[in-house]
Each structure stands twice: as structure tokens, then as C-alpha cells.
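Here it is, the structure in full.
A single protein chain has been omitted; all remaining protein chains appear in their positions.
Chain IDs A, B and C follow the sequence of writing; residue 1 opens each chain.
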Amino acid sequence: MDFMVTSLLVYLLGTVTLVWPKKAELAAHYFGMLCSIVASGMVVYSSLKYLLSAGSRWLVDLSWGQYSLQADGWSGAFLLLTGVAGVIISIYALDYGKGYLGSRIRALGGLWNLFLLSIVLVLISGDAFTFIISWEIMALVSFMLVNHESEKKKTVSAAYQYMVMTHIGTAAIMVAFYLVGSSAESFSFVDMAQNSLYGYMKDAAFVFAFAGFALKSGLMPLHIWLPNAHPAAPSHVSALMSGVMLKVALYGFGRFAFQFIGMDVFWYGLIVMIMGLVSAFLGVLYATMEVDMKRILAYSSVENMGIIFSAFGCGMVLYSMQFPMLSVVAFTAALVHAVSHSLMKGLLFMSAGCVMHATGSKNIEHMGGLAKKMPYTALFTLIGSMALSSMPFTSGLVGEWLTLQSFITLSQQAGSPEMRLLVVFAFILLGLTGATALGCFVRMYGIAFLGRARTHIVEKAHEMPFFMLAGLGLEAVLIVLIGVMPDLLVNLMQKVVSGTGITPMGNPLGIMWGGSGYYALYSPALIFILFVFIGVFVVASVYRSSTFQTKNVTWNCGTVPTSRQQYSATGFSKPLRRAFDGILNPKRRTTYLRKEHAYFGRKLHYELSIPDLFNDKLYKPLQQMLINSSSSFHRIQEGSVSIYIGYTMVAMIVVLIWGVLL
Amino acid sequence: MNFDIRELIYIILALPLIFSAVSATNFLGKDVLHWLNRLVATGVGAAIIALLLTFDADIPFAGQYIYLDALSMWMLIIIGTLYFAFAWTSKAYLDRDTNKRYGYLRRFGYLEGRFYALSHIFVWIMLLVVLVNNLGLMWVTIEATTLVSALLVAFKFTRNSLEATWKYVMVCTVGICLALLGTIIVYYIQLNTMGSENALNWLYLYEHSKMMDPAMAKFALCFLFVGYGTKIGLAPMHSWLPDAYSEAPALTSGLLSGSLCSCAVYVLIRNIIILMPSIGIDFISGLCLFFGLFTIAVAVPFVVVQRDIKRMLAYSSMENFGLMMAAFGLFVPVAAQAMLLNLFNHALVKFSLFYMAGTVIGEYGTKNMMRIHGMMVQVPRSATFLLLGIVALLGMPPFGIFFSKFYMLYGFFISDHPWLGVLTLVLLAGMLIGILYHVMRMLGGRPKRKAAGELFGFIDSLVIAGLLIFGFVVSAGLGEITILNHLLNNAAKIVLGGVA
Amino acid sequence: MDYLVVFLVLVVFLQTRVTDLKRAVICLASQSVIIAIACFVIGFSHGNDIHAVMPGVLTIIVKVIFIPGAVYRLVKKLKNEREIVSASNVNYSTMAAALFLVMGYALVERLMPGAAGRDIVASSILMIMTGLSLMVLRKRAIIQICGLITLENGIYLLGLLMTEGLPLVVELGVFLDVLIAVVVLVILTSRMRLSFMTTDTSVMKKLKG
Partner (left out) sequence: MEYIMTSIGLSLVQGFVLLLIAPLVAGIINKVKARLQKRQGASIFQEYFDICKWWKKATILTPYTGVIFVLAPVVYFMTSFMAATMVPGFLTGQFSLGDAFIFVYILALGRFFMTLSSMDAATSFGGMGGSREIYISVLVEPAVMLAILINSIRYHSTTLSAMVIDYNEAFFTVSAVLACVAFFLVMLAENSRLPVDNPDTHLELTMIHECMTLEYSGKLLSLIHLGSYLKIVVFLALFGALYVPVEIPLALKVLLGAVLIGIVETLNNKMRLFKVRVYLGAAIVLLLLAIIAE
């Protein structure tokens, strides 16, 4: 623990950059980033300790009475995730942050360290009060980071929205803690584990906790802040937010589910599962419709958090059906997918940063052919996209596969028709999600990196400096490693969830269901070996005699193809838009600029926008209602002193009557 | 040199009075006044610290007219802190408000003298409020604060400030008259039960509070609650509050919101402590909860749709005091302690925020938040401090209010009013939605109109930062600072009057 | 004593009807005179020491001489100002006053059945309520001040009846406060006349929301 505390101190040291002299801005930046790298490394180291001693729990009281720290396996898993992301993204930021020279770069460095610090504090806080403090600090710091480029109006409004939403979420979490804590001796997690909640109070506690954490992890319909906040923030910040902060919400919810509230009620898990599934599908659907690179990634975060929570909910359902051994699969799936998602989403946000750095735009409609300009970035982005569309040999498939397995596990126990229907619903949504994710990232990668340049901004694109590539590369390597050899990670996470790892017949990913002797198998290493082995032969046989030749441009019915003839991103997702018109209901507007003649020389301007369903149907009306009601409420304060005195008299009389009656 | 408690109290009471008298007479020049003012305030602060060190929270000190126990000590700390901050920021404020371009006060001659005379006597009366031991005198002093602060509110004698003052005096005096009626009834009860010796003496009444006649006591409580509630600014008697706060000079608004309302709360609590045993807490907690939450509920819409920055702050202090009354009405030790802590934190934060608001008004020459953009670019230091202050006000860590709010809300849940707690959280979220929206509008975006430069000086930032840090240290480290912790525990015990 | 009550009630009723500022002030003064007499009566009815004389003297000094004087000087500054109210308004306030009187009696019956000075208690309640109603219904600053003083008088009278006078210190403090209050209000009113060109408080409606 002392080691952990030291890492916290190093983070604190990093915040010194806030008050660094303005002359040596660059030094401040490097100093801050180095501090965060070192500290995160220490976090990784110490987290491994807690992971290996999974389940063990011990407390450290800071000298001030009411604050206490603790760490166990569950927090160790997330500490690991945080540390890895912290190291890699900080390395990336070494070069990326230079873009903010002269625009409050010192604040950026200091807040960066503070952000990591608060996340780690949330993960190792040992009582509700410390948890809430660090949680709020995390929210506050991330808010300031999102608000960093506060000259832009969009940024400001995004930050505002983020703060409001996250504050509401925190309020819900606080209510949950209050409810649990008021039925226990104290706020320390150990005491809260022996709380005496029951009945509808317990339900209320669960609902509030889930609402709060779901909001933080961006499940629909509480995701509304997410696709605005991530694009507004600097890229490495959004990488950290999406890669780690969303997972921290899972951590908190896990605490509640495992320790405080318990999972013995069936519909708890049901709600979690269904909400997760729905947000998985809707999230990826919206992602497929976006053209802003970072918004695509943000919506895809919604999707992946949805998958994670659905797996978690599946586990809760299994647990409530008295199959704790089987629920292990599901919880493992949730954890593994959390880790791999933090890796791949970090990677892609960073590469989005690279693309912005190179082209100065986030809109993939303006790109194309970047692969030739920046080959390494393209390679790493390809790996990231493969991972996010859960292709084999990437960590994406591991989590996805475990999730599917956990749902199969549920289906094994689903005797009654309605449970069957539930499982069918789950699988339909999972299938849709998987395929749509593939489409989404094929679209993103293909439009941005392949083909020909659509606009001139691509011309001045260039390869990234070393540290940015290093960051991308590290993530990519980790992704492939986990994808090919998931045994270590999966067993580790399984140990975290339950003491016993179930590993039949030497196969790392074999899962045994109660009763029957069959296994579900996945041995990516073997597949990979075979794939490469034979693939090499094929490649050799294809490229042995180099019979490739480039004579001329593509045959285009006699004309030279222009780059505008390529499919645009919007066009690429058209069929899907048609298929899911009912959900998306896109707003199309066609305006004829010049139409003096019916056929010739008429220009038309076509504009398509896909508003977020919940934003339109839920949040905007709420906002309007709030403002209107408030402004109508102003009538009670019209400025006439006699009326004011009248109020006093009325209050007096009311109180007198109350007093007489009671 | 070490004084005993009585001497210290005399020092505390003497210094401001003398100084205000001096500065009222037209002898001294500006700079002398400025320095004297700082000196006096610092002296009083030092005296209060010495008092805190010599005073033992378990043994209240009772003179003939003076009474000092943990609760009043706590109030003294609050007032003293604000007094100190006031003295060290007043010079910058006055210079700013008298500057040629934007200042409201440039028309007046010899304004330092008037301002200091009024402000210091104002503070003096507030010190008196928390030190007297006689309910009647408490009433008298509270009424006196109204009248003196009325002159401060009207200080600029613009149309708006006149209007605000008129409403302030009218509404408050009516309320205070009701409080007088309540006090008279208390005295009547005392006459009927205990006879007329040491009349309205708080300590005496406190010791004999069991003997009171419940029906009349309840009757008295109604008047007292509405009367002092008007002064606290509980809805619907709050109507004077936003006007007065928004029109007064920024420093005065800070003092009004930070310490005067706290004094009113203090007096109300003193009265309630007396009446509590005979009435029983159900009725009282009902009153406090209802009016407290109703106040928050009334404050929210006015914050959401608001143009005037100081009015916004005024409504936010309504919200805070509503919350504090509700927390008091819970009658659980945690909540009472947190409520006292919040009195302290809110006073500090709100004073700094009103001062920041004054700075912003000085910089942009308008109170209208819709006309202010891009402070981050134009006046970074003020912007940073404004943001910090607002964050502190909205109750986010690491600032003080978070701690007190956390435990006040916790009180709702352990005194089985969980749904009221949820309601309160919803209302607080409403406050955040409103305040943060306006502040973000002011801070972010591109500047549209020219600012008068960074008016936020070095000493100012020291003082404001000091206030914020002080609040943080006291709240976060309360477990460690034994003397304050002890004091607060005793104060909470007194507030609960041996009920819970 | 009963004569006093009669006079008091009459004065109060008169106060609800006057619209001319000078007359209003005179009403106030005469009202205070009656209060002062009541003070003496009550004071001497229980033992004749300094505490018995004190309230009456103070009342005469402050409420009979000083306050009406100050207000009167102010009124003389205000040329041709009078409360512009419809006759119906006046009637309403009178009727309200009558209602208050009834209410007062009802309250007295409730709280202290068979008390000696029930009439005068009722009339003091009448004064309180009438003062409030004046402040609510009338627009001129002067009349509102009169309402305030009336209210204060009523409370004071009530206190006098219930408790034979507050403790001396408090007594002094109360008088001091009333004094300052009137001073402040007079200052405000004269300022108002300067900057608004009128003392009609209904023009002051700029601060809202």
C-alpha cells in the first residue's frame, strides 16, 4: 500500500505544473507527463500485487479519521487497467500535448495528473465518503479538462452538459450510499457490507446506484453527455475518459452489486442486462451514422459499455438463479471486455488525435488515402478497428466471445418460454451489434485511410512524431498479444471474480456447463499459428512471380475517375439508415439553390442530420419545460412592496393556523 | 500579555465602535482610514483567536448582559473571519468603485469615512447580537442591524438602491415587529410561570425552559419564526433579499449574506432552544423542514432564469439557508453539526463570491451576465477565482461546503426522511444547472466587449484564496483540529438543546 | 380606560379614511398621545416607581413629539401630495378595520377569556392589523410610515397590557430602534422625493425577478 501511496504522491508532484513559471511551459509539460508515466507505472506494479492476492482485503487509515484507503482484487483489476492506460497515453501525450503550447499547457499537465490521481483514489478508497470525494474530484477535473479549449462555444456547452449530467449521476450515487450507509454502522465499505437494507429501500438503493453509475458509463438513455464531451476534450483526455473513467463506473457498480446490495433479486440483473443490450445496439447504430471521427468513437464507447454491462447483468441474473459458478463466466467476460475496451478505445482515440494533428479535421468526409501519408498510424488504426469490430487475433474477440458464452450459459438454464424469449432478444441484439460494429469501423477506416484524398487537407498530412507512434504501437501490441494469448488475462480476471479458475483439458478458454460434459473452445494461439503458417505459403505462392503491374487508372467507362466518385461516408451507411429508419428517423432537407431551368444548371443542396433520439424526445423538452416554468414562476416577484408585505402576512396566518391545528 | 475572557470581549466590542466613531468624524484622510480599518479588523480577529484559545467550550461564560458559549463562539469566528476579509479587501473595492470609468460611487465626497463608519458599526452590532444574553436585547440588536445595513444598502442612493432599501426596511421591519410580538409573548409566559426577575435572560430561561406553558409557547414560536424567518430570508418572506443583496455595495452584500443571515439564524435558534422542551420538536421540525425546502424550491427557478449576477448569488444564499434550516429541523447531531459548519463555509464562500461579483461588475461595467463573455481570455485571474468560488459554492470537493452539505444531506437519511433528502438533492441539482449555466456563459466563448482590465489585485487574490483554503482546511481536517472540533460538538449540543 | 379605548378605536378608524398626508400625521400623533396616557394609567395601576413613569415619558418624547414632528417637516416639503385612492379603497380599508376589530375580540375570547382589559387588547390587535393593512393598501410613503408606526404602537400596547411593560433595557432599546427606523425612513423618503420626484411607492417596481 505504501507503494501505492507513493504513486499518489508522484501524481501530486505532477500537479506542480499548475503553478509552474510561464517561461518554461514546455519543461512543465514534460515534467507533468513524466510524473504521470512514472506514477502510473507504479500503479501497475502494485495493482499486480493485489490481483495475485485476489480477495484479500486490508485497510489503511490515513491520519485523518474519516478517510480510509483499501484495495482488493476487484479494485486491483481496474488499477491495472488504469495504470496501463495511464502509462501509454502519457507517453503519447508527451508529443501530442505540445500542440497546446501557449494555450494553458501547464494547466493541462497539472489537471492530467490530478485526473489520474482522482481515478486511482476512487479505485482504492475504502469508505463511501472518500469514494464520493474522489469521485467528485474526478468529475470536476475531467470537466475542466473537457472545458480546456473554452474559447469554442461548442466546447463550453459540451462541458456544461457533461457537468450537469455527471452531477445528477453523483447525486444518485450519493443517495444510494446514504441509503446503504444509514442502515450500517459507518460509511466504511467493510461495515456497509453488513448493512441491514431490505424491501423497497433496498430496491431504491439499487435503482439509484445503477442510475448513477450507468450515467457515468454512458448507458442509453443517460449517455447524452458522452458524444459531446469526448470530441470537445483534447484527444489524450478523451482517450483516458473513455478508456478508464467509464470503467471506473463499472467498478463502483460492481462494489454495490457484490458487496452492498447483493444480486439475489432477479429483476436487478434483468434491468442491467436489458439496458446494456439496448445501449449496445443503439450506440453502435448511431456510431455508424456519424461522420465526426471522435463522435463515432464516443458512440462506440456507449456500445462497448453496453456490452460490458449486459455481460455483468447476465452474471447477476445467473447468480440470482442460484448458479454462482456459472455467473463467474459472465463477470469474467465483463472484466476482460473492460480491459480490452480500454486498450482499443485508447488506441483509437489517440489515432483520432493523430489524424486531427495531421489534417486538422475530425470529419472523415474530408479525408481519404491517409494510409499512404501516414502508414504506421494507419497500421495501428487498422489493428484498433479490427479489435473494435471484434475480429479474431485481437483482444476484442476475447471479450465478445466470453460475453456470447455467458449468454449461452444463461440460455442453458432458460427453461421457461419467457426466459427463452429473453435470450433470443439478447442474441438478436448482440448479433446486430457485432455486425454493425464491423460495418462502422470498416466505414471509418476505409473512408479515412483508404481510397483517394477527398479534399486538399489530406495533402499536407504527414507521419506522426515518435512518442505518439510509440503510444499507438504499445496499445496495438498489447491488443494483439491479448488477442492471441488471452489465457493469462482471462485466468487473472477469473481469479479476481472467483477464487477458482475453470480450465478443462488444458484449453485456456474452455467453459464447462453444469451437467453436460461438453466444452466451448477457443484456442486463438493455435488458430493464429495455422493461419500464419498456411497464409505464408499462400502469400509466397501469390507473390513468388511478381506479376503485378500498374498500367493505368481504373476503367471508368472511358473517363478518368475523380476522387468525388468514391462512396462518401454518408452514402456508405445509407442502406443501414434505410433499414433502421424507424429508430433513427433522420431529418433530410433539400434546398434548390438555382432552378431557373427544370433540368439544366440547377444546383441543389442536400442536408442530412440524425438527431439523437433521446436528446430530441427526452432532454430538449425537459430543458424547455424547466426554462418556461421558471420564467413563468418569476411572476411572484413583481416588485410591489405591498404584495411582499402581503406574503409575510399570509405566511404568518398560515403558520398560526398550523400552530393552532397541531 | 494575556487577557481574561471579559477583557477580550470588551476589546472585541470596543475597537469597531471607536473606529466607526472616529471615521464618522471628518478628521482623518483616506489612507489613514484604510490602514486603521485593517488594523482594527486584524486586532479584533486576533482578539477573537485569543478568546478562542482561552475560552473553554464546556464552561460558558455568563456576565450580566454578556453571554458566551460554544455557539456564540462559533458565530464570533464566522463574523471575525468575514470582518478580517472585509477590512483587507475594502481598499481595493473602494478604489475600484470610485474610479472614473465605471465606479458607482464616484459622485460622493468623503465616502471612505461614511462607508467605514457604517460598515464597522454594522459589524459591531452583529458582534453584539451574538454576545448579548437577553432575548429582548437580541431583538433590539437584530432590528438595529436592519436599520444600519439599510443605510449601507442605500449607500449609492441611486434609484434602484433606494427602491431596494425601501423594500428592505419595510418588509424586514414588519417581520421584526412580529418577532417583537413573539418576544413579548415569551416574556408574558415567563411572567406567568417564573415571575419578572432576570426577565428574558436566555440562560435563566434555558434552565427553566421546562416550566413554560405549551400553548402560549407555540403561539410565541409562530411569531418568532415568521419574524426572524423574514430576516433569514425564508420564502415567502424572502422578497426583500435579492433586491437588497443586488443593490448593496459588493462588500456589504457579502457581509449581509455571510454574517447577518447567520446572526438571524443564530437568534432564531436561541429562541427555539428555549421553547423546544415545552413545545416538543414535531411542530418545530415540521416548520423548519417545510420552510427550508420551500425556500430552496422558490430559489431554483429564479436562478435558472436570471440576468443579474448578484441576484443569482442572493438566491443561492437563500438556497443555502433553506438547506440549513431544514437540516436544523432534522434534530440529529450530525445534521446540526454540519449545519453549523455550513454556516461557516457558506459565509466564507459567499463573501468571496460577492467580492468576485463586484470585481466582475467593475471590469465589465454591467451586472448583466448575458453581456459578459470570454472572461477566461480577457481577465484570466478573475475568471479562475470566479470559477473556483462557484465550484466551491456548488458544493464540490475539495472545498468546504461539500463536507457540510454531505453530512446535512446524510441527516435526512438517518432521521428517516429519505424522500425529502432525494427531493433536496433534486433541487440542488436545479441550482447547479442554473448557476453553472450562467457562469460558463461568462467564462467561455469569445469576448464581445472590452473589459476594463484585470482589476483583481494581488492582496485580493490572497484574501480570497485564503478564505477558500481556510474553509477547506477547517472542514476537511475537522477531525484533527481538536479545538474547533470540540467547539463544534458543544455548539451542536447547545443547538439541539438536549433533545436528541 | 374605556374612554381611551373608544378614542383609540375612533382614531384608528379615522386613520383608515384620511387621504391627506398632514391629517394622517396628526392622526398618528393623537394616537400616540392616547397610547402615552394608557401607559401612565397602566403604570400607576401597578405601583408608582420610575419604571411606571418611564414608558409614558418615552412615548411622549419619541412618539408624540419627535416622530410626528419629523414626518410633519417632511410632509411640508412635499407640495400638493395626497394619497390618490378610490373611495372604494377607503371603504374597503375601513371595513377591513371593522373586521379586524371583530377578529380581535374573537381572539381575546379565545386566548384570555374574561380578562379585564379585553376591549383594549382587542383594540391593540385592531391597531396591528390596521397598520399592516395601511402598509399593504396605501401607496404613499408617508402613509406607509404611519402604518408602520401604528403597527408598532399596537404591538407596544399589547405588550404593555400583557406584561406591564418590558424590562427597562429592552424598553429603551425598542424606543431607540423605532427612533432610528423613523430617521432612516424619513431620509429615504426625502431621497425618494429627490430622485423619483414623488413619494408614491408604486413607481418603485424596477427590481423584479
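Here is the rule we use: a contact is a pair of C-beta atoms (placed from the backbone, for glycine too) under 8 Å apart; a residue touches a chain by one contact, two chains touch by 3 or more.
Please read these numbers as outputs of a predicted model, since none were measured by experiment.
Across the complete structure, the visible chains that the omitted chain touches are A. Note on the undisplayed chain: of the listed residues A:Asn195, A:Ser389, A:Gln494 or A:Ser640, the one touching it is A:Ser389. If you put the hidden chain back, the residue from A:Leu51, A:Ala371, A:Ile610 or A:Val655 that touches it is A:Ala371. The hidden chain makes contact, of the residues A:Ser563, A:Asn585 or A:Ser632, with A:Ser563. From the options A:Phe187, A:Phe380, A:Tyr522 or A:Tyr647, the residue with contact to the unseen chain in the full assembly is A:Tyr522. Where chain A meets the missing chain, the touching residues are 368-369, 371-372, 382, 386, 389-392, 397, 400-401, 404-405, 408, 411-412, 414, 417, 420-421, 423-424, 427-432, 434-436, 438-439, 442-443, 445-447, 450-452, 513, 515-516, 518-524, 526-527, 530-531, 534-535, 538-539, 542, 547-554, 556, 561, 563, 565-567, 571-576, 578-579.
We take it that only the chains that are shown with their structure count from here on.
The chain pair with the larger count of C-beta pairs in contact, out of A-B and B-C, is A-B. The central chain of the assembly on a C-alpha centroid basis is B. Centroid to centroid, with C-alpha atoms defining each point, chain B and chain C lie 32 Å apart.
Within chain B, residues 163, 166-167, 170, 174, 219, 242, 302, 305 each touch two or more of the remaining chains.
The multi-chain contact residues of chain C, meaning those touching 2 or more other chains, are 132, 135, 144, 201, 204, 206-207, 209.
Note for the complex: chain C touches chain B at residues 111, 128, 132, 135, 141, 144, 148, 151-152, 155, 158-159, 162-163, 166-167, 169-170, 173-174, 176-177, 180-181, 184-185, 187-188, 191-192, 195-196, 201, 204, 206-207, 209. Contacts from chain B toward chain C in the complex involve residues 65, 134, 136-137, 139-141, 143-144, 147, 150-151, 154, 157-160, 162-167, 169-170, 173-174, 177, 180-181, 184-185, 187-188, 191, 196, 199-200, 219, 242-243, 246-247, 302, 305-307, 311. Chain A makes touch with chain B in their complex at residues 63-66, 129, 132-133, 136-137, 139-140, 147, 150-153, 155-157, 159-160, 163-164, 167-168, 171, 174-175, 178-179, 181-182, 201, 204, 626-627, 629-631, 633-634, 636-637, 639, 641, 643-645, 647-648, 650-652, 655-656, 658-659, 662.
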